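The complex is shown incomplete by one protein chain, all other protein chains being positioned as in the whole.
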Amino acid sequence: MTPLLQVEGVTKRFGGLQALTSVTFDLPEGQILGLIGPNGAGKTTLFNCINGVYTPEVGRVLFHGEDVTGSKTYAMAKRGLARTHQIVQPLEELTVRENVIAGACFGRENHSLGSAGEIASEVMEFVGLEKRADQLAASLNVAQKKRLEMARALAARPYLLLLDEVLAGLNPSEIAGMVEIVKKIRDRGITIIMIEHVMKAVMNVSDRMVVLDYGQQIAEGTPEEIANNPQVIEAYLGDPNLAKKLMGEDE
Amino acid sequence: MQQLSLLLTSLPDGILLGFVYGVAAMGLTLIWGVMDVINLSHGPIISLGMFGTFFIFIKMGINPYLGLIPVAILGLLLGVAIYFIAVHRVIDAPHLSSLLATFSVNMIIIGIATAALTTSPYNVDFNMGSFDLGFTTILGTRLIAAVIAILVTGGLYFFLYRTRPGKYIRAVTNNRAAAELMGVPSTQILALSFGLGTMLAAISGALIATFFPFSILSGAGYELKSFVIGVLGGLGNPVGALFGGLILGVLEGAIPAFMETSWVPVIEFGLFVIILLVRPNGLFGAKE
Partner (left out) sequence: MKNWRNHLGLIVPLLVVTGLAIWPALTDSVSNRENAFTILKAIALASSLNILLGYTGYVSFGHIVFFGFGGYVGLYFLNEQGWSIWTSLLIAGISSGILAYLLGKAILRLRGAYFALATIGINEAVKAFINNFDLFGGPIGMTLNFKVYKEYGGAAEALSMAFYIMAGLALAAIVLSYLIRVSKFGLGLLAIRENEDAAEVMGVVAPDAKTWAYVLSAIIPGMVGVLFFFKNGNVEPHGAFPLHASIELLVMVMLGGQGTVLGPILGAFAYQGMRGYLVTSDFFKDIQLSVSGVILLIIVLFIPAGAVGWLRNRFAPLRRVLP
């Protein structure tokens, strides 16, 4: 079976800066892929290359086995790819419900306003925003805006969901709630790539992981393999005992 | 052959005028560059500069070139006042707000000036002789205006690159937030930039008045020309504006040799839109 997503040798430059160098991996359907790396490693840029914000200079992106390199972002959305943004991008002067309805209307299933409304109600409840439905998106706090991003993406009923640091800036109980939501999404059969700095959480939910450093893909493997990979420890984690801490008990 | 001689007759005039247009556009583009505001009160301020020459020369009998100094000072002060009254509050608002705010200033100036001065044309009969070049004659007033325009551009360049406030202005143009972090007093710098922009508009108006008749409504046409020039030279690039002005002047001088003068604005504005589309940073700016 062809993997849902294939990233083949993707390379992206910004002027003199090599943001991504030949990144390659496959993502089978139904899995969660954790994407980690220090700030500025190129993680968000990789998302942008996958969903069509940027066209990579070299390499290809295949979705359902089809070459989608350089597609427009809206074309990727229609194909069944949804994402959240590291810097939240709510439609501020619209209500939470309208935001989520828009996600359902213009995503893969192209719903009418009526059926999108039903999906929106369901998704808002799923992420715990139902009480805020008629508030303007601008009035939400950061944690709620992150949930809104998630709700909007889910309402599109995507095959593949790209989550960019949805846990950043949340307190521990909010993180726990969000991790539960991510697991539930996976259980619905949606494939996920998750960029995350909260290492324990991402190790915990990922089936496989990819590590970027200065645009280079320095490791790929299961969370155990990554936690024990000397290169990752040296380049990124820095602490040789970190693996135990991450995989094991509380610190 | 006939076209060539027509060209030789009208081109030098066009070029000289182009420098003066360039000064007006420099004002517009300076403001745009520093604060992302298109100043729709630009035209009436050009007109006010024209009336500056009128009052100083006709009413007070002072040489209009000497009169440029008070015109410049008043233009600067007026701009600073406009900035604090109309622009400061909407500096970070969506573009519609700053466009309408400066347009309301436009309405206010034109309303008052119409009541005081009517909209009928005024004329400053100022003569500086003329030079015969054989194929064409050049009016002294236009030559002097062009020289002054070049001096003003040089002065602006010196100010922006060699003085502290000028360096601040460039810092704010580059990145206002970063400039503020480095301790640049951004509000004062924005107000100063707006003042300089209107000062340049007033100076260009004062120069134009030495050779064209005008009314309070005349500025509107030069405002539109300033848009065209600003886009030719790259919006936000004051020195590019002088070259933009030159290009416009050449076009205005050259086109009548090949087709009816009434086609000039068709070509000007057509070019304007095309350049906005293909080279939004201007002919000399970096490509998209």
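Just so it is clear, A and B label the chains in written order, and each chain counts residues from 1 on its own.
Simple rule for what comes next: a contact is a pair of C-beta atoms (placed from the backbone, for glycine too) under 8 Å apart; a residue touches a chain by one contact, two chains touch by 3 or more.
Computed from a predicted structure; not experimentally measured.
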**OP:** Quick one: say which of A:Q6, A:T21 or A:N51 touches the chain that got left out.
**Re:** A:N51
Subject >> Selected residue (touches chain absent from view) among A:V61, A:C105 or A:L161 >> reply: A:C105
Subject >> Touching residue (missing chain; options B:L7, B:V20, B:I38 or B:L248) >> reply: B:I38
Original post:
Which of these, B:T9, B:S97 or B:S215, touches the one chain of the complex that we don't see?
Top reply: B:S97
Subject >> Residues of subunit B (touch criterion as defined above) contacting the omitted chain >> reply: 32, 36, 38, 85-86, 89-90, 93-97, 99-101, 103-112, 114-115, 220, 224, 227-228, 231, 260, 262-266, 268-270, 272-273, 276-277, 280
Original post:
In the full complex, which residues of subunit A touch the absent chain?
Top reply: 51, 53, 72-74, 77-78, 82-83, 85, 89-95, 98, 101-103, 105-108, 112-113, 116, 134, 152, 156
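Convention: only the chains that are shown with their structure count from here on.
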Original post:
What whole-Å value do you get for the distance between subunit A and subunit B if each is reduced to the mean of its CA atoms?
Top reply: 50
